[in-house]
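A single protein chain has been omitted; all remaining protein chains appear in their positions.
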Amino acid sequence: MFSKTLHISTSPHIRQGMSTDMIMRNVVYAMLPLVVFSVVSFGLNALLVIITAVASSVLTEHALCRWSGKSSTVSDWSAVITGILLGLTLPPIFPLWMTFLGGVVSIAIGKFVFGGLGSNAFNPALVGRAFLQAAFPVAITTWHPSFLEGRFYSISKSVAAFPFSTPVVDGISGATPLSAFKFDKVTADTADLAFGFISGSTGETSAVLIILGGIYLAVRKMMNWRIPVAILTTVFVLSWILHIIDNQVYPSPEFMLFSGGLMLGAVFMATDMVGSPITPRGVVVYGVFIGLIVVVIRIWGGLPEGVMYAILLGNALTPHIDNLIRPRVYGTKKTKS
Amino acid sequence: MSANQILSTQPNPTEGSKKMLIAMVGIGVICALLIVLSYEGTKERIEILKAEALEKAVFKVVPGISKTRIFELTAEGTFVLSDGKDRSKTLVYAGYDDSDAFKGIAIEASGQGYADILRILYGYDPEEQTVVGFYVLESKETPGLGDKIEKDEDFLSNFKALTVALTEDLSKIQNPVVPVKSGLKKNPWEVDGITGATISSRAIGNIIGESSAKMIPLIYSQKETFISAANPNSK
Amino acid sequence: MTPTKTTDLKADPSSTDEFIKGLWRENPVFVQVLGMCPTLAVSNSAINALAMGLATAFVLIMSNVLVSSLRNFIPKQVRIASYILIIATFVTMVDYAIQAISVDLHKNLGAFISLIVVNCLILSRAEAFASKNTIGKSALDALGMGLGFVFALFCLGAVREILGNASIFGITVFPESFQEWIIMILPAGGFFTLAFWLFLFNNYKLKKAKA
Amino acid sequence: MPKNGSKGEKNSTDIVLNLQSHTFRHGVHPPENKEETNKLPIRQFSFSPLIILPMQQHIGAPSRIIVREGQEVLRGQLLAEANGYMSVPVHAPVSGKIRKIAKVPVISGQMTEGIHIETFPYSGQEVIEGTPINFETASPEKILKGIQDAGIVGLGGAAFPTHVKLKIPEGKFCDHLIINGIECEPYLTTDHRVMLEQANDIYIGIRYLIKATGAKEVIIGIEGNKQDAADHLSKLIPADLPVTVQVVPVKYPQGAEKMLVTSLLGKEVPSGGLPIDVKAVVVNVATTAEIGRLLPHGQGIQERVITITGPGVKKKGNYLIPVGTPLRYVLEQVGAAENISEVYMGGPMMGVAVSNLDISIVKGTSGIVVFGEDNIAKTDKIFPCIKCGACVDACPISLNPSKLGILAKSEGYDTMAEEFHLMDCFECGSCSFVCPSNIPLVQYFRLSKGIIRKRNAEKTAKANV
């Protein structure tokens, strides 16, 4: 009896059952409504952009793993997230060849060189996005109006631009609410902003869907809710104060909150676990810092939008936050760093 | 190690310091000689090249002239001849044609661009009361984006005839120069922006707007100073 | 000072080696990672890179020769100060020379010409090689290192200009429709391009070590 | 943090504070899985024909055998005596004949001195009486000696000699005696049943403990999932004893000494210190019951209550099993599934996986949890740490397991100990439990601590030379 060899493990012998690939998968689920909405509002173009971003991220991850003689880590789903996030931050008529390049840069420079998942100091998708912003500043600020007639069966010339060639913008281009405000002091209707009847990146337009996705993740404990809350609160409070000081110069807090990539960034990018602090208090500092930089860049900077830069800066600051803010260990006096 | 070096590592103190002094002075003399020689040797050519470069710019913004004279703005708001070396002063370059007639004036202005301070030169024709030319002296604007302000034909055509007419009492510009969004220019005093280089192109509009509001009334009222300087006594 | 002991003790190494080593095996940029500041700052176009490389090479050669010829005359205690003085002199000369050649080029290179003074490559060659070797050898060493530097800068400048401006030496190399990668002529592109070249070098070295 | 109360006095503010909180920071909520056995009364387990009794059942020096091969022994007879202060004696769990004295395997995988006893098949297995100790007349020292002589160690699982723990160091005072009835380990219901069925023994035990420690108040801490036990004990509190029963929220590792002190007293045990540093002594409830059961008769431990449960067991229950019963025999008796794959001694959080079934039940065995092959749905794939912070939120003493894990992998042991308080970790397993990347954090820490201890020992040795 009982001839089988026993399985030996060290304690604890039970696990909560959450696993990293499961978290990653759920983040993908939480973003799917955004993908669907962006296809609904921007049509085939947005779909192609997102698919290309995902494909290039996954392919790059696979290729690099192979090249360096490791087994492929595609199955942990993190490359898929990077791809979707990258796709969601690009304009709907962004050329596919540039999108593909962005995916390669995201994974290669944003993740692989750092040692892969868990070591990437910066959000890979944002590294790719920042690269594209610097490389192709015109294409990445060429926006497209949403809910155009015929969007489901036509592909923009710009999207289909031949690799390495300059995209040609056909038809109308639209300004994002933020650039409209920055340059012409025109603010958009808050309801339009919240529900996504505006121009912008493929995934940033519908604040409501982003929040719903965030709530899903927060409830399933797969996202640190403190991060978006800290960022959004900071942006709201700061812009509210400024708005009170001079409501002609400074936009309303709700405009600040719902426009641009703030929601998407706060909910899906700043919350990237690898690049954010690990302690609850550290996370709040991180969120407040990002919110502050967003407001500074949007209000006083030369660019209409600063969420991407704010999060990358937050990522760079994270090691220091973790280093400086450590919880007091049980039974010890206040620890110094 | 050679014997020489071993010796030099343990020198006799007094002899060592003496040797040190000689060496330093010797090297100092050689260096000074080389520097002064190269400075003197290139000085003339550099000055010529620099002057040429500046003239080229001034000629560009004030069409039809063949020589210029530099003036600087004093604290009292008057213009006096200058050698153009003091960079803290606001400089203007009066342009004259072959017959020494005062044709217009190039005004230096600067302001905040996208990446750093932008320094520009724009030409003003007091006769027509318009801006007649524009040139970027110094810019660190993003290549391929912000630097369109130097290349974009549509943008540059803004400054072929930009109205800066003064009010009746000559105290200020009737319609200050303002930047507008690309394609929305309706009046001759508006500067049409560049799509994709909004910030930089607006910055130019603002710099000219600000500078012209201050400088144009002053220049217009002192037209005589420039006209009379055409044939200065000093030369 | 020991780094060059081997060269002193060994039977006189062929002078071609003094020259060749700087080009490839001990390339100042790709292998020794020296003089990064000008390497990155002015390599956004091939012409700037070339001009900067040549200017640096000139200063390197001249100061190496002078340091070498004065090597028995300069006391040890003040050698660094003397080297800096000598280097600064040649840099000033180069600065004026470039101004006299083209104001535009001087404007493009900006203060980085003056900053050749603090290029660690020059000081390190003066200290490590010229101060212990004959004039001939020092000149060859400087020539090799200088050309190695030019080569490295050119590699960087060429990639950055081709991708970032679709041209090389100002001559367009791609059809009109080519989309420039603006990032390549921005600072970030400088970092990325240098990283890319170093990556290639590392990869080559690792492969060779394995083989 | 409330300051420690003044010496020897009950500090009322402390109590008020803890009434509000009754818990500690962080912690986890593993599935309890107690409902299958917590209603089952304690039953006497059958006597195994062969008892294998290791001499190393406790922390400290192994007991010294005083019997010889071939000797016949009676149940309760002293077989081995304490080998020094940090040791306890071993008594015969059955009446039988000593077949041999040889090395026997223990759970750690090592071999230790042990006694094989062939159980007399038809013996009545009566326990022989010793010299009773009266809690009213005996001095504290006498009681401690009695506890040692009874072979009593912490029955919660640690098996630390109880008399050592109860010895109040010079200059320190014990105000609070805490009886630990938390049993926060999933699956285990041993303490739960003891509290329901052995209330009298517990209160007698408390009398001994009060005498031994000089405690002024006694708090019985019970987790909220054992309300029936709390009610039962509250009802039976003797009028002359300063006992309160305190129900605390269900949260792992509530039963850890330090956590319990914090929950009940609102104070933190200083790093590297013991509960006595905040004037408290914590004793497991089963240990207390055993003291109350054995000391009045001067007997020693022969058996203990063990919960046998888990999906791989047919006849789950709480059994009174003689110490030294071979594990294989136990599993045969309760009808373990044929394809058993994992067996833990103790609970699934801190218990030890058994590598072979030839080891025996020891005094510290609080439970046996058996999993069949089909009950294990564990993925062994270890992902890199994604710094999700789940472990930071779980660690009851606010360590940063993520950072510690990364440091352990790169062998940064000194940093771990000096900067990140590794030595405070008591390996409760909360971090590994929540880790989505399946990183064996506790294992890392155990190894690292071992290395650090070794290094420190070497250092001291060097310094002493």
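By written order: A, B, C and D. Residues from 1 in each chain.
Here is the rule we go by: a contact is a pair of C-beta atoms (placed from the backbone, for glycine too) under 8 Å apart; a residue touches a chain by one contact, two chains touch by 3 or more.
By definition in this document, contacts and distances are computed from a predicted model.
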UniProt protein name of the chain not shown, from "Dihydroxyacetone kinase", "Ion-translocating oxidoreductase complex subunit A", "4Fe-4S ferredoxin-type domain-containing protein" or "cytochrome-c oxidase": "Ion-translocating oxidoreductase complex subunit A"
Chains in view that touch the one left out, judged over the entire complex: A, B, C, D
Contact with the hidden chain (one of C:I47, C:A81 or C:I168): C:A81
Contact with the hidden chain (one of C:G136, C:G170 or C:P187): C:P187
Chain A residues touching the omitted chain (full complex): 68, 109-110, 112-116, 118-119, 121-122, 127, 130-131, 133-134, 293, 296-297, 300-303, 306, 308-310, 312-313, 316-320, 323
Chain C residues touching the omitted chain (full complex): 33-34, 36-41, 81, 84-85, 88-89, 91-92, 95-96, 110-111, 114-115, 117-120, 123, 183, 186-192, 194-195, 198-199, 202-203, 206
For chain B, residues in touch with the removed chain: 31, 35-36, 38-39, 87-88, 110-117, 140, 142, 199, 203, 210
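Note that only the chains that are shown with their structure count from here on.
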Distance from the mean Cα position of chain B to that of chain A, given in whole angstrom: 44
Distance from the mean Cα position of chain D to that of chain B, given in whole angstrom: 85
Cα-centroid distance, chain B relative to chain C, in whole angstrom: 33
Chain C residues counted as touching two or more neighbouring chains: 182, 186
Multi-partner residues of chain B (at least 2 other chains): 142, 144-145
Contacting residues of chain A [partner chain D, same complex]: 1-2, 4, 6-16, 18-23, 76, 116-119, 221, 224, 273-274, 276, 278-280, 283, 322, 326-332, 335
List of chain D residues in touch with chain A within their complex: 24-25, 28, 30-31, 186, 258, 262, 268-273, 328, 331-332, 336, 338-344, 348-357, 369, 373, 376, 378-379, 381, 383-390, 392-393, 396-400, 402-403, 421, 424, 427, 429-430, 432-438, 440, 442-443, 446
Footprint of chain A on chain C - complex, ascending: 174, 177-179, 181-184, 186, 188-189, 192
